[in-house]
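The next block holds one structure in the form of structure tokens; read it before the comments.
The complex appears here without one of its protein chains, the remainder shown in place.
A, B and C are the chain letters, set down in written order, and residue numbers restart from 1 in every chain.
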Amino acid sequence: MSSPLILLPGDEVPTDYLPSNGSAPLRLGPGLRLLSEAHPTPASTSKHVLTATQAGILSTDNKRNAISILSSSNRRYVPTPNDLVIAQVHHSSVDYFYCMITPQSPHAVLGQLSFEGATKKTRPMLQGGDLVYARVLSTGLGAGAEVEIACVNPATGKSEPGGLGPLKGGMVFDISTGFAARLIRASSAPSEQQEVAGLVVLDELGKKLEKVGGFEIAVGRNGKVWVDCSNSEDNAVRATVAIGRCLTAIDEHNLNPTDQRKLVTRILREMKIES
Amino acid sequence: MNKEAALSVAERDFILDALREDVRLDGRSADQLRPLTLSFGEEYGHVKVQLGKTSLIVRISAEVAKPHDDRPFDGIFSIAMELTAMGSPAWENGRQGDFETYVTNVLDRVIRHSNALDTESLCVLKGVSCWTIRADVHITGYDGNLIDASCIGVMAGLQHFRRPDAVVKEGQVIVYGIDEKVPVPLNITHKPLSVTFHTFDEGKLVILDATRKEEQASEADVVIGLNNAGDVCYLSKFSGSPVDAMVFVTKTTVALEKVKELNGIIDKALQADLAKRAKGGLAEQARAENDRLIG
Amino acid sequence: MASSATAPTAPPALSLPPSQFARLQPHAYLLAHLSPPASSQQPSIRANGRAPSQFRITSANTGSLTHTNGSAVVRLGDTTAVCGIKAEILHTEDIASWSVSHASSPSAPNKRRKLTNPTEKPGEDRQDGSSQAEDDDDNSYIEDFSLLVPNLSLSTGCAPGFIPGAPPSAHAQSLSHQILSLLHSSRLVRSEDLQIWYQRPNLGPEELERHNEDEQMDVDSAQDGSGGVASEVREIKAFWVLYIDIMIISLAGNPFDVAWTAVLAALRDTKLPRAWWDADNEAVVCSDLVSEARKLSLRGLPVSSSFGVFEADAASGWRAVIVPDAEEERKIAESDRKGIQRRWVLADPDGYEEGLAQERVCLVVDKVQQNGKIVIVKLEKNGGFAVDRKQMKELVETSVRRWQDINQILKEC
Partner (left out) sequence: MGGPIASLHPLSRADGSASYKCPATGSNVLGSVNAPIELPGRRDALKPEDATIEVFVKPGTAPGGVGERHIEGILRGALGRIILGREKGYPRRGVVITLAVVGCDNIARGSSYLPILPALLHTSILALLSASVPLSMTFSATVLAVDSSGEIVCEPSSTDAAAAASLHVLAFTSQGHLLLNESEGRFDFDTWERVYERALAICHGTSALGSDGDVAMSENVDAQPLEGFVRDTVEDHIHREYAWKIDAA
């Protein structure tokens, strides 16, 4: 499509940007609102209009017939169902853990049994400060309802390949929610499509740290990345710090793929990891 | 009350392990400062400090006021710092938390009580009118080490500030505008700065200029305030677990070296700004002249 | 609307006494009054029985506090404010910036008014506004040395939510500031009324003995014979500072109007004793003869009137409805004459209506005595899109009528 359409709150979405197949129901992503005619005069059928509520680029996804606004990447994460998040357990009660997804907002509820293979007796022992990789189950109805997260797919009872569950060791770095979304899209999309998200840092690091024993990474949509290189004994710490520095630098300066490669080599050299 | 997000166990352990290998999250060494940038606004006494992610703006202002009755010879110098939600989402607007009182207290001790600004030079007419210098610190981004950054900001502001010239004629004080008479710089007796150390592993590991996460993971903090000549004007170990006394001795030498380095950066920035103003000044006069020619 | 709209035949399933209906569904209760269903032929009135542009009964009486220079109690319906004005003396030595003059300010420091030409005596040509230009710069005294210190307090018990010992709420502080900035921008108080002069004659030999005998005669308002003396130097030695304390003792909506009217009434009632500087014992001396006390001469009589806009659609703020932009708004407004009315501008909203009106308008108007021209001193509209130019014109007319009433009331008390 032509240069992407940037909308400001109050602007109407021009109809030619709507996804093609009008049959399937149109799904609205964040940042959009459907307004109906205030006083539908009996003559005209009530006119509906799509207006933006946030400023950003209009992105239409014809496959899933969804339309949403890509707004600024530094905004605060608002829990939405089916998002993968890294939560930090704050305290636990009889059968629930209360975890923090974003600071300065109420805790999310994580059932003590919603882990893979967890039973009354073999439930995981988590204390305050432990990290958990979970999926947002529901954000409750009505104002101020509790957000519920779980580390297991309620349907199958198994945690998907993503490796939901407690995260042991490693280090967590803070990145912007927009960059986290890009990382998730890049890592979930088949490798050759990584170019689309403009991120080569992950497989670049993968190649460079192959010899040193590679690394494990989990990206939370709430702007947290968990990195662990425990299987490269001596320079485990330095490798983790290198990965963390690469991600935060790319997030801050919005580097394009070639600069990302240069940055990775420079930081690995600085951290004295022979690649 | 300051409810910054608590540090997770993984982060705390990792920071400690990394420090044991003399590695820090941003690749610095234990005694290395974060990149410091100082920029000055158009008015005198308007400084913007950026120390890594911690950023703040200092505004110095001057006013004629009545001196305190008990010290008719002295001018008045006050530092006002208010932590707003702009610096960190955890801070509350309009309510003074204990962190704010602690930082303001240290700042007062290091700069005001050590008489960095000679208040006697601020007196205009004994007992009747004197200059009141007020330093306002606006924290625009907090990522650890607020005390050092504020000290740098206030000291740079004081050295950059020029107050209007004032003359006393038979009991009547005449204040000249900035454009009428060349404004007068403040009389700075010495340039104290503070250096904050954080200890880990019962004092075995000591780092300088800690970020917010390193501060939360640390056990105790030691603040040393001294000037270029090496005179210590402030020394405090405020909270946290006990620290071996030798740490104070060894770290004071490191602190002196850092203070000299910081004062060097401040002076370089001041010279650069003076040069810009001088060049700007000439351009200003040039423009003013041809304005008159054209006008 | 539930109960009243059901068909009269079927017994209403749930009937609520009006007071409960008002508390449960405040918006619907007021809407039912303002746009009664056509079948009931009732006129459209407000829940408190007033017409949309009708103000509550206002009463004011002055001189109600003894130990003040001026005081007034003003009642606007149930909202009552007590205002007391106390005048204190501020010596010029105590003002830090008194002995400081900015070289850049062009006018020679007029603190020592050289009484060269007798005609140019301040405070003489008081009534006509013509000397507007002459005492223009004088008003800077009031602002520079803050000679007017209003303080409004929503004291405990004035409304249910006000607990004792609480710090002044943001609302009270905002009202105090509004009154102060209105006092400054309307330039209500003349600064000569607040100045205390000292006539320091330059003691040439022949004047010495004349000086002794005219020492008793009051020099300050001495507009008589001694004017002939060549260049006597008159100097300001002190100022009157007016501490204006306003207590809202009962709050039922619209505190600003009642507070401002109380300030007006109290200022009109203020009497300042004659004061002059006594050179011998270096102090300001006031005469305690009531007859010699002088009233303040106020510039005009700015009267404030506040309005709230009540929207017919309770959820107009957030309902997912297309908000017509300004152009369509005007078309809808015209076509509205026939159809149902969508919003009402309520004058002098009481506590109940204030809770339902998000958009507020506050107008302060004044009628210049000579040519009867209407001058707006303050126009504040915030919190909504409803009021535009056409409504604003109607509101100005309403507030001019309000000006006449207040003028009448203040004349009587």
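In the analysis below, a contact is a pair of C-beta atoms (placed from the backbone, for glycine too) under 8 Å apart; a residue touches a chain by one contact, two chains touch by 3 or more.
On a predicted model such as this, the values are computed, not experimentally measured, just so you know.
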Touching partners, among the displayed chains, of the absent chain: A, B, C
Candidates C:369, C:382 or C:408 - the one touching the absent chain: C:382
Residue among A:36, A:62 or A:254 touching the omitted chain: A:254
In chain B, positions touching the absent partner: 1, 3, 41-43, 46, 53, 55, 57, 59, 61, 80, 82, 84-89, 92-94, 134, 136, 138, 140-143
Chain A residues that touch the omitted chain in the full complex: 1, 3-4, 6, 8-12, 30-31, 33, 51, 53-57, 70-76, 78-80, 104-106, 139, 142-144, 178, 182, 195-199, 254, 256
Chain C, residues in touch with the chain not shown (by the definition above): 143-144, 146, 148, 170-171, 173-174, 176-178, 180-181, 183-186, 317-318, 323, 325-327, 329, 358-360, 366, 373-385, 387-389, 392-393, 396
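One rule holds in what follows: only the chains that are shown with their structure count from here on.
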Common touching chains of chain B and chain A: C
Most distant chain from chain C, judged by the mean position of its C-alpha atoms: A
Chain whose averaged C-alpha position falls nearest the assembly-wide average: B
Distance from the mean Cα position of chain B to that of chain A, given in whole angstrom: 39
Distance from the mean Cα position of chain C to that of chain B, given in whole angstrom: 44
For chain A paired with chain C, centre-to-centre distance based on mean C-alpha positions, whole Å: 56
Touching two or more other chains - residues of chain B: none
Complex interface listing, chain A residues touching chain C: 33-39, 47, 49
Touch list for chain A against partner chain B, complex: 88, 90, 100, 103-104, 127-131, 167-172, 226, 237-238, 240-241, 244-245, 267, 270-271
List of chain B residues in touch with chain C within their complex: 64-66, 125, 128-129, 166, 171-177, 180
